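Left out: one protein chain. Kept in place: all the others.
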Amino acid sequence: MSAAAVAGENPLRRALRSGRVVVGGSILLILLFCAVAAPLIAPYDPNEQDLLNALKGPFWSDNAEPGFWLGTDNLGRDTLSRLIYGTRVALFVAVCAAVGTMLFGTMLALLAGYFGGVVDWIISRAVDLWMSFPPVVLSLILIVGFGVGIGNVILAIILVDWTRFCRVVRSEVLVIRRQNYVDAARLSGFSHLRTMVREVLPAAAPLIITLMSLEMGIAVIVEAILSFVGMSVEASIPAWGVMIADARNYMYQSAWGLVLPILAIVTTVLAFNLLGDGLRRTFDARLQQH
Amino acid sequence: MSLLALNDVNVTTEAGGRPVDVLRDVSLAIGRGELVGVVGESGAGKSMVGRLIAGMLPRGFAASRGSVTFRDRDLLAMAPRERTGLLGDAIAFVPQHPMTSLNPVLSLGAQFDEHLRRLGQEGKAARRERAVAALDSVHLPRPADLLTRFPHQLSGGQCQRALIAMAFAGKPDLIIADEPTTALDVITQARVMELIDELQRDSETGLLFITHDLRLAAQHCQRIAVMYAGEIVETGPAAALLGDPLHPYTRSLVAANPGIGGPVRRLTALPDHMPGLSGFADLPGCRFAPRCPVRDEACAAARTALTEVAPGRFVRGAGACREAASAAAGQGDLPDAEIAAAAPILSVSGLGKTFRSGRDWLGRRRAPVVAVDGVSLDIAPGEFVGLVGESGSGKSTVARLLLGLETPDDGRIVVDGQDITGPFQRTAKQRIALIQMIFQDPQSALNPRQRIGRLVTQSMEVRRPPARWPERLERARDLLGQTGLPQDTIGRYPVQVSGGQRQRVNIARALCTAPKVLVADEIVSGLDVSVQAQILNLLLDMRAQRRISMLFISHDLSVVRYLCSRVAIMNRGRIVEQGPTEEVFRTPQHDYTKALLAAVP
Partner (left out) sequence: MSGEILGIVLRRIAVAIPLMLLVSILVFIVLRLIPADPVAMSMPPNATNEDIEALRREMGLHLPVMHQYAIWLGHILEGDLGRSIAFGQPVFKLIGQSLPATIELAAFGALFATAIGLPGGILLFRLRGRPSEQAVDVGSTLMMSIPEFLWALFLILVFGVAFNLLPFAGRLPPDMTIPKVTGFLLLDCLLTGDFTAFLEAIRHMLLPALALALGTVPLIMRLLRSSLLDVIGEDYVTMARLRGVPERRVVNRHALRNALLPTLSLMGVQFGFLFGGTLLVEVIYSYPGLGNLMVEAVRNTDLPIIQGAALVFALAVLTINLAVDVVYIVVNPKLRRAR
């Protein structure tokens, strides 16, 4: 492959040639559709109880009940509808938390990596401090402090995971900073801000995009963990973690009630990871050509 | 019978869906105890010869024709296991990058032990004794102590000596040394070459010396083979080949090399650059034809063969090439630099910089490093001054201080009567208009995400009032013209042009603000000889047309001699000697200068 073709090519088109990106992206598009169109496609209200039809299995199992495609939980709520509505919380938290961590983490990483010295020292020590908490423990403490609710969950994830961004992007910025073109920009009269935005940031952008995709997957997991221990959204909002926690007590009667939300989480995280992995490979291939 | 003989070998790979001969018709012989040089620019295929003999061609490359006989057996027909058995034992290697060629987590002793055990030496104590003796034979002091050390605790020269000791330890029949001194400083380089000479003279070992440096090869080898684009274009006795090159490419190689003695003449530079791998497929005939000064229409299609023109001298191509070439070779005189006796345009006095504190990964305080110590230097308008030193001498720090990328601890920097000593923020405005830098490595100095037109006019982006795009475009065209770049490069990305063109882009950008002084840091050290000559001539033309001044930082004395009327020699942060170039080179005063000059091949 000639360098000429690579440099001029639209990165998006290149990314779309990666199987991982296509598969991950397609799954995410379907999930996004479910989240947006939940009231239209869900057969039931997710909180509607039907105690006569509790703990039914999905349509392929023995104790299936027509109408409840994927069965019901212990209160007779329709599993399919709850799964569909669950994408709302998952994706909303994923997107908001990832954007938040990206903004916060990247900003600090840019400052630390670009200026070095004292700025870098302070930010690096803050990262060390944060990293001395296991993420689950820290997010739990933060939620205890803030109280439950979707906004607080997002805030907690941002406050826990910015370090992940900051560490990785900082070392990338350090590498970019050593490139002579950054010095050259300064010698052309660029201000620090302009140098950062025009020269450093675009070089780090592929990494940032990749990390963001992975971070969305992580946010889905953290939200699920918090709802699993009952510390995420209000009880009336259907979330996958809550479904798992409910179904755990009845796993002998209805294992599918536990398996399905687990699959939902794994599929979503897998989609984000495939997308991130595919993007990373696309960008790596680009860089190898240079 | 030769020890090693390559007979009409082709090595083939695939590029762009077509088979490409990376090596074509390569024939080469080395006798016992003989030292043979293979010389070529990067990409000529000279390292491929070494890999072919080692049986370690890269994935997708294979020998498609010919034979490689070693001690009367064809290596290509040998079982892989048996072939591997020869390595280290009968065929040993000296690598290009000594510092990274020793395993960083194993002590030198452990690596010697492994090697000697593989050579069949029984007994740990006996192996240790042999290792000590081997290190002693390469004149490394306190060898027993060295065995306990790790590679990062040694200098590059020490590493290479140890690796040479390892290579000779098994008394091999053949040693292949691929650019063994390129990564080393000039003085170390000379000493390591002396060592190789010495060890090889005392043994029956044949040595294949692969290098890009024709002079270095001529100094040490008995015979030389010159390679171009995967072919050997000329071979012969070293002295004869250097003194009377016959092939047009060899001629241009000699003519493009500035040299350290004799009259300074304008270098003849070949146009363009050697084609890359995928370009070979488009050259069915003479691969040198597109750049050849004496080509005709037939050349592009005609396959040429090596013919013996004198005993032991083989040249590729028809007789016409040789005759025409000798007629075409004429070197012009150098335009003398007109140096005004006026006040200096750049005046540096007492410049000093110490890098303090800083801690390593474990929180251990690093010793402060005095990088630049009391450097004073004047440059007149239209003058090129050379700043020569080995790596770590502080010459690059001087450049960064002049440009304001570092702030000096002491001293003053005055350009065109304006003091610009202070930190960059305060002096940026004056600096940008007065002094600019050409960086060493254009790969790193040009943002790969921006087009060339935008890159060269970068400084107009922040001008007040901001420059409009048509204005920038016009300026970009002008700059490309000045630096000899084709106009269509304006919309390309840096990766889409050749290495030499990238360096021109780099120069064009530095010219954008029309500065009075340029600082050039090792700007030709990464380039092949023929491209280097193009850039050097470009710089001379710029001086003639624009009366620009330049601080030319380099480790290469011959290039400095060609370009600069005055020179300053730097060692350990200090300027140890400075004066008119010819005077310094003819009658060096300082011991360090003498050592440097003595080390030039």
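Per-chain residue numbering starts at 1, and chain names A and B are given in the order in which the chains are listed.
Heads up, the rule we're going with is that a contact is a pair of C-beta atoms (placed from the backbone, for glycine too) under 8 Å apart; a residue touches a chain by one contact, two chains touch by 3 or more.
Fair warning: this is a prediction, and the values are worked out from it, not measured in the lab.
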Chains shown that the absent chain touches, full complex: A, B
Sole residue of B:G88, B:G352 or B:G374 that reaches the chain not shown, by the stated touch rule: B:G88
Chain not shown: contacting residue from A:V168, A:L187 or A:L258: A:L258
Absent-chain interface as seen on chain B, which is shown: 54, 56, 84-89, 92-93, 95-97, 100-107, 114-115, 118, 149-150, 152-153, 163, 166, 361-364
Positions on chain A where the hidden chain makes contact: 20, 125, 128-129, 131-137, 140-147, 217, 221, 224-225, 228-231, 244, 248, 251-252, 255, 258-259, 262, 265-266, 269-270, 272-274, 277
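The rule is simple: only the chains that are shown with their structure count from here on.
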Parts of chain B lying in touch with chain A, wherever the complex brings them together: 16, 278, 403-405, 424, 428-429, 431-432, 436-437, 439-441, 443-449, 458-459, 461-463, 492-493, 495-496, 509, 512-513
Residues of chain A defined as touching chain B within the complex: 2-4, 6-8, 179-181, 183-191, 194, 199, 202-203, 289-290
